[in-house]
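Worksheet: the structure to be examined is printed underneath.
For this view, one protein chain was removed and the others were kept in their places.
For reference, chains read A and B in written order, and residue numbers begin at 1 within each chain.
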Amino acid sequence: MNNKMKKMLESPIVWPVVGCVILYALICAVSGAVNVRVITSGLKLCVFAMLLGIAQMIVVTSGKGAIDISQKYILTLTAYISCELMQYNIPLGLGMAIVVGMTCGLINACINVYLNIHAMITTMATGYLYYTVILLVSNKFANSPNDAFVKFTNANVFGINSMTAIAIVIAIVLYLVLYKSKYGMNLHAVGQKREAARLAGINVNKTVITAFVINGALCGLAGALNAAYCGGANQDLGTTYFLPSIAACFVGGTNAAGGKSNIIAVCIGAFMMTLMSTFLNAANISIGGQRLIQGIFIVLLLVAATKNSTK
Amino acid sequence: MKLRKVTALAAAGIMAVSLVGCGGSNEAAATTAATTTAAAETTVAEKTEEAPEETTAEEAKEDGKAEAKGIRVGFTNSYNGNSYRQTEEKQMQIVADKLIADGYISEYTVAEANQDTATQISQIEDFITQGYDIIIVDPASTSSLNNAIMEACDAGIPVITVNDGPVDCDHELLYQMFFENEAMTQALTEYVCEQMGGSGNLIELRGTAGTTTDDQFHQGVLSALEKYPDVKVVSEIYTDWTASKAQTELNSVLPTLSDVKGLVTQGGDAYAAVQAFLSAGYSEADLPVIAGDNRGSFLNWWAEEAPEGYKTLSAASNPWIGAMSLYVAVDICNGDTVANNMSVPFGMVDADALPNYTGLGDDDVAFTEMSWDDIRTQIEAQ
Partner (left out) sequence: MRHKENQKPYLSLKNIDRFFGITKALQGVNLDIYEGEVIGLVGPNGAGKSTLMKILTGVLPMTNGEIIYNGSSEGNYNARTAKQIGVNCAYQDLSLCTNLSIFENFAMLNVSHSIAPSKNWRNQTKAEVKKLIETYFPGSNIDIMKPLETLSLTDRQVVEICKTLMADNLKILILDEPTSALSSDKAKQLHKIVADLSAKGVAVIYISHKLDEIRVVSDRIVLLTNGQNKGEFYSDEITQDELIAHMGGASEKKERINLDFSNQPDMLKITNLNARGLNDINLYLKKGEIIGISGLAGSGQQELLQQIFSARKKNIQGIELNGQLSYVSGDRATEGVFQFWNIRNNILIANLDRVKGKLLIDSKKADESAQSWYDKLKFRAEGIDSNIMSLSGGNQQKALIARGIASEADIIILNDPTAGVDIGTKQDIYKLLDETREMGKSIILYSTEDLEMEICDRVYVMRDGYITKELKGEEIDVPNLVKASFIETEKKEIVEKKKNGFSQYMTAPWMLPLLTLIVIFAANVMINPNLMSYTGLRMKISSALPLIFAALGQMFIVMCGDVDMGNGYSIGLVNVIVGIWLTGSPLLGLLGLVIFIGLYMVLAALIKIRQIPAIVVTMGAQFVWYGMALLICPTPGGACPQWLSDFLRFKMPIIPLPIVIAAVTGLACWYFLFRCRYGIILRGSGNNVQALERSGWSHLVAKIVAYGISGFFVVLAGMAYTNTCNGADANSSVNYNMMSIATVILGGCDMAGGLPVPVGVVMAAIVMNLINSLLTAMKMNSNYQTAIIGLILIGVLALKFLIHRKERGRCE
């Protein structure tokens, strides 16, 4: 039992959970009461950080220090697309948002893999390109969401918000893909040692490209949902989620060099970032103080969590 | 008048001399620049003859200017990513086209800086070196553009700041058109507090932290609150004036707050606030008093979907201020007397005026135009 306890404490899930508990306690302290609604609304809110955090985790797991900083632009772009197309047909809008997201992911992957440009620089450059498309498109496309779709995102399914339900379903599906399917094992092999994976017969390029495309698809879905949730698309839509998604990914124990991931920890990490946002808003600290606290909190958590994940 | 002309000519002269100092090959460039500035001075005067009615004909004779040819106007907008700014630009283009057709303006260039101060500085500098006659700026920062604006003024190019100004520097050739932001939020907040019965929980939505505009709006709220000591601000949220941020942040904080009775906003997020309250479970009867922001989305909701007897007030800056500045620009280059600090009225929509504003697009901002005469009498003559 001692060994099992030890193993549990070393799991990357520990730190996000600790963070959640601390933040929840702080929220209750600041608002003066123990509040269950915080949790239920937090579950709805964390959907976007969760989807993006998981997507980021998949890219990072593919190894070689890969990271995608064009996520927020993909999200914004697909938000516009879904608003525009949902005027005609809801599934079309949703579908195209995901397809465009996947295309962006494909572009990112091809530049990274075939031109051998580091993923961070690639996605920085393509992010600029996607941003330009956003700027060009934002004047011409509708940017109000479809009412029926908005109602859907506000509705509850079995007592949970529909978006949260979708996110949970996706998380479960990806859990199976990442840890119980051939592709998932290939991905983790590629992330640990590309050369060994190649020699073991894995098609490394295909695996990496698929990871980026999945990332794009998740961003596309998040974009469509976000447009509905926020009452419309605007040029800065994705900016809010940049830090939470990256923080959730790394605080959730993802190994920055690749090959190791824990989707549950990342989901909890996303929830933690939402709680942090709630706390900062409720605590009435000056905005400068808020940012400072956010920064220090993240850095500290990274210092602690990195130790855990490289084991 | 004379002083301005002398300053301008002197500035042109200095520029010409310094250009010459750079070497012979730049002679051509130097003379072109000097000529352009001088020509601008003369051509503008000519226009006064074509301008109707209250043209300062005496002044034109006084300076003895020649036939007008049309001024070159450069506009740098700090940001055009939201509906307010897009309305601003759209209306400016409409007015510019009209003025070009009438010969007042020969060239109108728009540059947009994507919220980056350095880019905007660069754009102002480019307008200077490209010899524009007047520069209109919707500034990204009220303090960071000081140098660039001073450079333009020192070079004899008048600068008009609109909308997100005023910037904190001074020059004869610097004209600032701004809104009384403090007064606006003060009026809104007082109304909301009254409706709340003078006591209760209030949420304040702010803009981008660290900007002058946000600070001015905030001061207005504070002034109003002094009169209502029983109204408590339970949360201040920075939304960057965007609906999505407002909705996200409100949704995260509402569950921790109880019994919010009122909400004031700086603009761009009033409807998002409505949605946030609704999705947080506030019933229509309990819906707090939400001050509106003249966006179509809010006005339409107010007119059609708000519960019976729901009382509120809506106000916002008037995006037509940009178009207004074009008329002012022509007048300045004409040599007219224009005040250096011009306060532009903001737009207010109360329940009585509401029916006039139905049918706006969700993203449109209600705006009011003014005739050129009214501009001259009410704005320029301050």
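The rule is simple: a residue touches a chain if its C-beta (ideal position, glycine included) is under 8 Å from a C-beta of that chain, and two chains touch if they have at least 3 such contacts.
Here the structure is a predicted model, which means the values were calculated and not measured.
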{"item": "Touch partners, limited to displayed chains, of the chain removed from view", "value": "A, B"}
{"item": "Which residue of B:197, B:210, B:281 or B:307 touches the chain not shown here", "value": "B:210"}
{"item": "Among A:14, A:243 or A:264, residue touching the chain not depicted", "value": "A:243"}
{"item": "Residue numbers in chain A that touch the chain omitted from display", "value": "65, 67, 111, 115-118, 120-122, 124-129, 131-132, 135-136, 176, 180-182, 185-186, 188-189, 192-193, 195-197, 199-202, 243, 246-247, 250, 255-256, 259-260, 286-296, 298-299, 302-303, 306-307, 310"}
{"item": "Hidden partner interface residues of chain B, rising order", "value": "15, 18-19, 21-22, 25-26, 28-30, 32-33, 109, 111-114, 116-119, 121-123, 125-131, 140-148, 150-151, 168-169, 208-212, 214-215"}
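By definition in this document, only the chains that are shown with their structure count from here on.
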{"item": "Centre-to-centre distance between chain B and chain A (centres being mean Cα positions), rounded to whole Å", "value": "37"}
{"item": "Chain A residues touching chain B - in the complex, by the definition given at the top", "value": "27, 30-31, 35, 37-38, 40-42, 44-45, 135, 138-139, 143-144, 154, 226, 229-232, 234-237, 240, 274, 277-278, 281-282, 284, 287-288"}
{"item": "In the complex, chain B residues that touch chain A", "value": "81-82, 86, 209-210, 235-238, 240, 242-245, 247-249, 251-257, 271-272, 275, 279-280, 297, 362-363"}
